[in-house]
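For this view, one protein chain was removed and the others were kept in their places.
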Amino acid sequence: MRRLCVGVLILTIGFVSSGCVRVKPWERDLLARRDMAWEPDGLEAKREAHIYFSKEASMPGGSGGGGGCGCN
Amino acid sequence: MTAFSLRRIATRVTISFFLTAQIALALEAGDRAPAFAAPALGGKGTVELSKYRGKVVYLDFWASWCAPCLVAIPEIEKMRSEFPSEDFQIIAVNLDQKEKKALRFLSKNPVGYPSASDPKGRLPGQYGVDTMPTSYLIDREGVIRYVHRGFQRGDGAKLREEIRALLEAGR
Partner (left out) sequence: MARAAGDRSNDEVSEKPDFALPRPSKTLTALTTSALALPGIAGSASADTPIERATAAAAFSYYNEDNLSPGKFFDDGGGSRDRYEVFTGQLRFELPVSKRVDVGVDLLYEEMSGASPWYVLPDTNGQPLQVMSGATIDDTRFDAAIDTNFYLDQGKDTVSFGVSTEKDYLSIHGGIGTERNYNDKNTTLSVAGSFAYDWIDPTDPSFSIARPTSGEKWSIDLFGGLSQIVSRSSTVSFTVNYKHSDGYLADPYKAITLIDGNGGSNIISDKRPDEKDQVSLLARYRHHFEAVTGSLHADYRFYADDWGINSHTVELAWYQNFMEWLTITPSVRWYTQGKADFYDTLLIGNRPTHHSSDYRLSPYGAVSYKLKAEVNFPSVWQYDAPSWLRAVGITDGMDLIASVAYERYYSDGDISIRSVSESEEAPGLVRFRVVSVSLSGRF
């Protein structure tokens, strides 16, 4: 299990640092779609996270940026 | 496993160094604007940059899925009527994969300047566009004088200033 985690981590770093898949700013039409956002509906995400947080033992994961239309 | 992964990382890092060289191509003020002839959006005729040599040209790269691009268009159209058409020309290059979406936007927001269609993105590649939208102010000799990245409401003021300066310079 531990080896698998380390392997996945190295693969991810390798993949990410490679930059070999580089989508240009004008090729981001699909990524700009509302349904391709990490959370298309912010209010829904907050509400759901709160419900699960209140009824279960776990902590929600965070939210970050990236993806999207790359405008600016 | 570790040795193999290290080699894999090293390879990828090396490749990425070569690839990062690509973005250094972004054209800036002082560079010559690459000439082009592209089919017009909607298929009727061609849009050629060289046809407007002798005029100050405002070249705008846009797409229908890019929110700031759409905010820019009505403001650019407003600018068009403020400057004499024999001295000032606006051309746009649309980068939509599907022309239909661009045409639909323009039918609701008509503009009086031509838009070229470049779904394959060859022109933004040549100009080194790194942000959507990006527009270039090109002087009467075909040299880029001002690059405007992104668009916010109120950017029109700054653009008008730059256009006026270039129009004056030509006299």
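Read from first to last, the chains carry the letters A and B; within each, the first residue is number 1.
The rule we apply is simple: a residue touches a chain if its C-beta (ideal position, glycine included) is under 8 Å from a C-beta of that chain, and two chains touch if they have at least 3 such contacts.
Here the structure is a predicted model, which is why all the values come from computation and not from measurement.
Mapped onto subunit A, the footprint of the missing chain covers residues 12, 15-16, 19, 21-25, 27-31, 33-47, 49-72. In the full complex, subunit B makes contact with the omitted chain through residues 16, 20, 23, 67-68, 71, 108, 130, 150-154.
Rule of thumb we're sticking to: only the chains that are shown with their structure count from here on.
Across the complex, subunit B meets subunit A through its residues 1, 5, 8-9, 12-13, 15-16, 19-20, 22, 61, 63, 65-69, 95-97, 121, 124-125, 129-133, 149-150. Residue ranges of subunit A in contact with subunit B, taken from their complex: 3, 7, 10-11, 13-15, 17-20, 22, 24-29, 32-33, 69-72.
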